[in-house]
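Here it is, the structure, as C-alpha cells.
Complex shown without one protein chain; remaining protein chains in place.
Chain IDs A, B and C follow the sequence of writing; residue 1 opens each chain.
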Amino acid sequence: MAPHNDSSPAGNFTNGFNGMALQSSGLSSLTVEDLTAELGSSYDSSTLDTPVSHVKRPLVPGVYVPTMCFFDKETEDVDTVTIAHHAVRLARAGVTGLATQGSNGEAVHLTHTERQVVTATTRKALNEAGFSQMPIIVGCGAQSTREAVLLCRQAWQAGGDYALVLPPSYYAPLFAPSSQTILEFFNAVADASPIPIIIYNYPGAVNGMDMSSDIIVQLAQHPNIVGVKLTCGNTGKLNRVVAGTRKLSKEYDPLNPDFLVLAGSADFSIQALAAGGHGILAGLANIAPKACIKTIELWNQGKHTEAQGMQEVVSQGDWTAIQDGVIGVKAGLEEWAGYGGYCRSPLPRPTPEQSKNWKNGFKDLIMLEKSL
Amino acid sequence: MAPHNDSSPAGNFTNGFNGMALQSSGLSSLTVEDLTAELGSSYDSSTLDTPVSHVKRPLVPGVYVPTMCFFDKETEDVDTVTIAHHAVRLARAGVTGLATQGSNGEAVHLTHTERQVVTATTRKALNEAGFSQMPIIVGCGAQSTREAVLLCRQAWQAGGDYALVLPPSYYAPLFAPSSQTILEFFNAVADASPIPIIIYNYPGAVNGMDMSSDIIVQLAQHPNIVGVKLTCGNTGKLNRVVAGTRKLSKEYDPLNPDFLVLAGSADFSIQALAAGGHGILAGLANIAPKACIKTIELWNQGKHTEAQGMQEVVSQGDWTAIQDGVIGVKAGLEEWAGYGGYCRSPLPRPTPEQSKNWKNGFKDLIMLEKSL
Amino acid sequence: MAPHNDSSPAGNFTNGFNGMALQSSGLSSLTVEDLTAELGSSYDSSTLDTPVSHVKRPLVPGVYVPTMCFFDKETEDVDTVTIAHHAVRLARAGVTGLATQGSNGEAVHLTHTERQVVTATTRKALNEAGFSQMPIIVGCGAQSTREAVLLCRQAWQAGGDYALVLPPSYYAPLFAPSSQTILEFFNAVADASPIPIIIYNYPGAVNGMDMSSDIIVQLAQHPNIVGVKLTCGNTGKLNRVVAGTRKLSKEYDPLNPDFLVLAGSADFSIQALAAGGHGILAGLANIAPKACIKTIELWNQGKHTEAQGMQEVVSQGDWTAIQDGVIGVKAGLEEWAGYGGYCRSPLPRPTPEQSKNWKNGFKDLIMLEKSL
Partner (left out) sequence: MAPHNDSSPAGNFTNGFNGMALQSSGLSSLTVEDLTAELGSSYDSSTLDTPVSHVKRPLVPGVYVPTMCFFDKETEDVDTVTIAHHAVRLARAGVTGLATQGSNGEAVHLTHTERQVVTATTRKALNEAGFSQMPIIVGCGAQSTREAVLLCRQAWQAGGDYALVLPPSYYAPLFAPSSQTILEFFNAVADASPIPIIIYNYPGAVNGMDMSSDIIVQLAQHPNIVGVKLTCGNTGKLNRVVAGTRKLSKEYDPLNPDFLVLAGSADFSIQALAAGGHGILAGLANIAPKACIKTIELWNQGKHTEAQGMQEVVSQGDWTAIQDGVIGVKAGLEEWAGYGGYCRSPLPRPTPEQSKNWKNGFKDLIMLEKSL
C-alpha cells in the first residue's frame, strides 16, 4: 500500500478524470443539505462532514462483513437509522471491518449518491460509537474504467478506506485477450484511485468470468492493490494466491500481510485458513458475527477440533444464506434480530412460509451466536 | 400505447418515485449551464431546451438504429459533435428511428447525466436537420425497479420517445419464480414510465436470462408496453410473439401494429419478416443503413429473390459486427466513413491488423451501401 | 457426395479402425439370431439382412423427421413393433426422410447394438411398406474420433444412408484451439465413414459449443460432408452457411443442392426457407408431419400468406415440444395417436396433469394436421 494513502489525494483533483468524476457524481453542486434532502428526515445532515479527515485504517486479518443495505418498507428509501444501528451492532460484536456496497449491500440497487450516503452513514456511526479505527471497504466495480475510478473517489469522499472492485464483464467477449484487458482495467483503476484496491473475484456476478491465480498474483504487484476476496470458493486458487503473493513481500508477516487474501463465504472459513488465507469477508457475518469470529479464533489458537465443530454449524447456517441470498439473510435478521426489512424491488418479499423456513435454517447458528 | 402519452406527465411528478428519481439524477438542482459545464465546450447549451415540448412520434415498422456513442480519443469524454453528425447521417439515409443507449451505445459506460446529454444531443440534431418527427428509443434497463423508472423519466426529460428495457439479472437466482418477478418488474416500470416501454430480450447481456414468448405476450397486454426487440435471434419465438400479440388487437394493421416486434440483428431481417416481424433494431445499420432498409423494402414489395440476394450480403457483413461488436463497428466506421473513434476503457483499441481485417469484412457490404 | 458412396465400402474393412470397430460393436461374433435374441420376440430376425444391398438414396430438400425411439412400458426394452409402425406412418404422411438416434430418438439411452436394431428395423419397415428409396439419417456423434467412425460404420451396416454427427465436447476446454480440433474431428470422421456426414450444430447438447458459419462452410468442402442441421436456431448463421456453401458448387441447383442446410426445429421453417435453407429436420414432425410439409410446400409455391398462417400454428404447437422435449412429444403421440409410451429412465413419466396440458398444447396443431 502506498505510504501517502492516508493523506488527502487533493492533488489528484486537478486531473482529467476527476473533473468529470466529481461533476458526474452530482456532488459538485450539491451541498450537505441537498444530500440530506434526498435521503429524508431519517438522515443526519452532519454525515458527510466526517470524511473530511482521512486517517489510515490498516487492513489486517480477521472477519469483515459485507453489510446489508436497509430500506424503508413503504418507500424503499435508504434507511440510514437501521444502517447505522446494524454497523454498530457488528462493530460491538468484534468484527475487524465492514464493507458497504457488496452484493449483500445491494450496490446494484443504489444510485451513486445513495452509495455515498450509505458509506458516510456507516463511517459516522462507527466513529460515534468509538470505532473510528475500523476500516470500511466500499464496493466500486463498474463497466468502464472511468466509472470505477469515479466510484473509488466517491467512496473516498464518503469515508471509505478501501475499494472492492469487480472486473467489468458486459463486453467480456470483446476483451482481447480477456486477461490482458482485465489487467489493464485493474491497474488503471489502482493508478487513479485515492484508496487501495481489493480485487473481487465473484464469477456468479460477472457472467462467469473467473480470474486466475496468475492474474491475481500479477495484479498484487501494484502498490495500490492490497488484497482479494475470493467468492469463487476455489481454495486451491486461494492457496496459489497466498503462495504467489507471499513471495512478493520482503518479509512476510501473517498478522499483517502486504496482500490480504479473504474467503468470500463463511462456509469455507477454516478451509481458507488451512490454505494460508487471512480471514473472511462474508455475508453470513451479518447474522452471526460472533460465530464467524470465534471459529477463526479457535482455529488460529490451534484448537482445531473445536473450530471444526463450530465451522459445521456455520457452514450449515450459511447454506440458507447461500441459497436465498440477500432475501434470506434479511429475513433471518428480521426474524432473529428484529430488523432487516426487504430488498428493493423487483426482488420479491419472502412469503410467511419462506420466512419460517429461513428462520429455522438459521436456528442452530443463532443458538450458537447467542451462546458466545 | 396510452392516448395521453404525448402529453407532459407532469402530474406524475408528485408521486413517491419521482421525488427520489429527479433528485438522484442530479438534475433537479442542475441548470442547463451546469450540464453544459460538465460536457465541455463541444456541448451546445441549448440542447436540453428541446425536450420541453413533447410531441408524439409513432412507432412504426421499419429500420431502427441503436446508435454508437462517440468519445474524444484523448479524454474519452462524450463527443457530442460526432454524435449529432452520425444521427443526422442515419436520418438522411432514411432510417425509421434511432435508439440511444443500447449495447452499441455503450450505455453501461455512461453516467446518468451523460446518457441524457447523448439523447438530448441526438434529439436536437434530428430536429435541426428537419427530422423532428423521427422517434428516439432510449435504453433504460436497470437492476432495480426504481432506477429503471428513473432512467425512463430522465429519457423523457432528454427528449426520448420510447424506453428499451432489459430485465434485471444480477439477483436472478433469487427471483421467485423468475417469470413472476420479471412480469412484476416490467409492469411496475410501465406503470410509472412517462414513455412507452419496448421489451429488450438479449440473453447475452443479462447472464443468459431468456424471456419466453409467453412472458412477452403477457406483458404486451400492458397499455404502456408497445414492442419488443429480440436479440436472441430466435425467430420461432418471434413468430409466436407476433401471433400472440396480434390477437390482443381489435383489428391488426401490419403497417401500424399495436405491438411492434423487431429483430435485434440485421442478419435475420427477412427471416423476421417472413415470421411476421415488423423490422429491425440492429447495430449493423450504423454502418450500412441503406442496405438494411433496401433489403426490407424489397421483401415487402414481394421481390423476394432480390431481397434474399441482398440479405446475404448484409448477413455476411454482419458477421464481422457480431464477432467484434462495438469495437468492430467503430473500426468499420473509422475506416469507411472517416469517423468513429474508440470505445471507452477498458475496451481495447483495435490493432492495425484488426482494423484492416474488419475493414475488409465490411467491404462487400459497403460496396452495396454505396451503390444505393 | 462422393460418387462411390453408394458402393459397399468393404474395401475399408481391412483398415485399422475397422478391425476395432467391428469387434467392439459386438457384432462381429453375433449372428442375426443373437441380435434377435437380444430384442425379444417382437424383433424379426430378417431385419439385419436388409442392409446387405446398399442403394444410393439422395438427400434432397424437404421435411426430415428425427424419429422417436419407443420402449416397452414395463421392461423399457426397445419396442421394434412401434418403431416400425411409426416409421411407416411418417412415410405415408409424405416426409422426405427419417433420422434415427437424434435427441428425439434417445440415442444417449441406447447401446450400440440397440442403435443398430432401431435403424435396421426402420429400414426394413420402410422397405416393406414400399419406401425403399427413402433415406435414413443416423445419429453418430461421439467423444472420440474412433467411436464416431465406429458408429458411422455400424449405421451403414444397419442400413443407414447418412450420419448426423455432433462435435465432441467433454474435453472441449482442451481443444486447441477449439475450431482446429473440431475441424480435424469432422474431417477425420468424414474420411473414414462409409456414409456421408451431416454436421449437427446443437449447442444445448454439447455444453454450449456453437459451431460458426466459417467452420461449417470450411467443412462443407469435404466431399463426404453433405449437409448441416442447425438446431441453434440462428437463421443469420443459416443464411451465411447457405451463401458460403453455394459458392462451393459448380452450379447450384436449389432442388438438389450439393450441401443441404436444414433447420433443426419446425418453428423456424419458413424463416429458414426465406434465408435460403432447404427444409427441416425437426422433432415436431413426429406428431404433425403433414402440417410441417404443407407449410413448406405453400411457401415454396409462393403462397406466403397461407404459409405464414400455417407456420404460426406449427410454431405454437412446437412451443410445447420445445419446452417438454421427448417427454412432451411422446405424451402428445400417446394422447393423439394412441401410442408413444415413455422415455427410458431416469426421464420422468408425465403426470396426468402434464399429459392433459401437453395434449392441449398440441390441440390446434393436431386439428390442422387432421384437416390435411
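Assume contacts are C-beta pairs under 8 Å (C-beta built on N, C-alpha and C of every residue); 3 or more make two chains touch, one makes a residue touch a chain.
All values reported here derive from a predicted model rather than from experimental measurement.
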item	value
Which displayed chains the unshown chain touches	A, C
Identified contact with the non-displayed chain, of C:Asp77, C:Glu128 or C:Asp214	C:Asp77
Residue among A:Thr67, A:Thr181 or A:Thr235 that touches the chain left out of view	A:Thr235
Hidden-chain contact residue, picked from the options C:Phe70, C:Phe185 or C:Trp299	C:Phe185
Candidate in contact with the missing chain, chosen from C:Ala205, C:Val242 or C:Val313	C:Ala205
Residues of subunit A in contact with the chain not shown	213, 233-237, 239-240, 242-243, 265, 267-268, 270-276, 304, 308, 311-312, 315-316, 318-319, 322
Contact set of subunit C toward the excluded chain (per top definition)	16, 20, 23-26, 29-30, 34, 37-38, 75-77, 103, 106, 108-109, 111-114, 143-147, 150, 168, 170-171, 173-176, 180-182, 184-185, 188, 205, 207, 324-327, 343-348
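FYI, only the chains that are shown with their structure count from here on.
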item	value
Euclidean distance of C-alpha centroids - subunit A vs subunit B, Å	35
Distance from the mean Cα position of subunit C to that of subunit B, given in whole angstrom	40
Two or more partner chains touched - positions in subunit C	none
